[in-house]
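The complex appears here without one of its protein chains, the remainder shown in place.
What follows is chain A.
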Amino acid sequence: MIDMDDLLSIAGKSYHSRLLVGTGKYRDFAETRAAVEVSGAQIVTVAIRRTNIGQHPNEPNLLDVLPPEKFTLLPNTAGCYTAMDAVRTLRLARELLDGHSLVKLEVLGDQQTLFPDVVATLEAAKLLVKEDFQVMVYTSDDPIVARQLEDIGCVAIMPLASLIGSGMGILNPWNLQIIIENAHVPVLVDAGVGTASDATIAMELGCDGVLMNSAIAGARNPTLMAQAMRKAVEAGREAYLAGRMPRKTYQASPSSPTEGMLDTLEIPIIK
């Protein structure tokens, strides 16, 4: 049974789901909506782009599929390579979403790896916090940068587990652990999760949540993977709260009683 009091609190708002999902790379809006519903995610990321001018006037709109009344939409700055581009994008997003100020900041530094430019990210975070945005920030798994982003006033730190869209899983659990242990705001793994066990490992480490897109959208059956991810995040969270048994290196310990064993027979019983 899920503990209904174990809530994820971000910027003063509480969420039952610790799984945050993106909405990119789906075949169509119906598939997006189905996967998001099944994932149980309450926070859903969206990107901000130029609208088509005049080409498809009746094109469906993502906000009709994922109404802001039902989901906490998290506009991102994907594709931004400068602090100013990121700030500009999020100002537009805030206007689009009627003053909604919870945002996902990412400032990229390299087109090949999509590694974050942490210097530009710090600069953008400062500007956004000054403008009263509530900033959930994508960053590298550098504990010092994570601390600096928290000091600036970011409401959640979101280190990568591995490269965006790579599905390579949790490559440096030790750094994530350092970030988690030192943070006073929620830490969410963002990027790199490939399958359910990756999400569970992140949660077992003590992450407050996991944000993913490609792992679900890129699965052969996205809706089924969305369900797997929901369970994986819940399982990892519960395992973390339960507290795992200590590891005993090279020392087995039987699970069954050692008392009450039969004596070894002296006579053969197998003919």
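The rule is short, and it goes like this: a contact is a pair of C-beta atoms (placed from the backbone, for glycine too) under 8 Å apart; a residue touches a chain by one contact, two chains touch by 3 or more; residues count from 1.
Here is the rule we use: contacts and distances are computed from a predicted model.
Undergrad: Can you match the unshown chain of the complex to its UniProt protein name from these: "Sulfur carrier protein ThiS", "ABC transporter permease", "Sarcosine oxidase subunit beta family protein" or "Secreted protein"?
TA: Checked against "Sulfur carrier protein ThiS", "ABC transporter permease", "Sarcosine oxidase subunit beta family protein" or "Secreted protein": the hidden chain maps to "Sulfur carrier protein ThiS".
Undergrad: Among A:G40, A:P75 or A:G209, single out the residue that touches the unshown chain.
TA: A:P75
Undergrad: Pick from A:L7, A:A30 or A:L92: which residue touches the chain that isn't shown?
TA: Of these options, the touching residue for the absent chain is A:L92.
Undergrad: Among A:G24, A:G109, A:P173 or A:G206, which residue is in touch with the absent chain?
TA: A:G24
Undergrad: Which is it among A:A11, A:L62 or A:A235 that touches the chain not included here?
TA: Counting the whole complex, the residue in contact with the absent chain is A:L62.
Undergrad: Touching the hidden chain in the full complex, which residues of chain A are there? Just list them.
TA: 22-26, 32, 45-51, 53-54, 57, 61-64, 73, 75-76, 78, 88, 91-93, 95-97, 164-165, 211-214, 217
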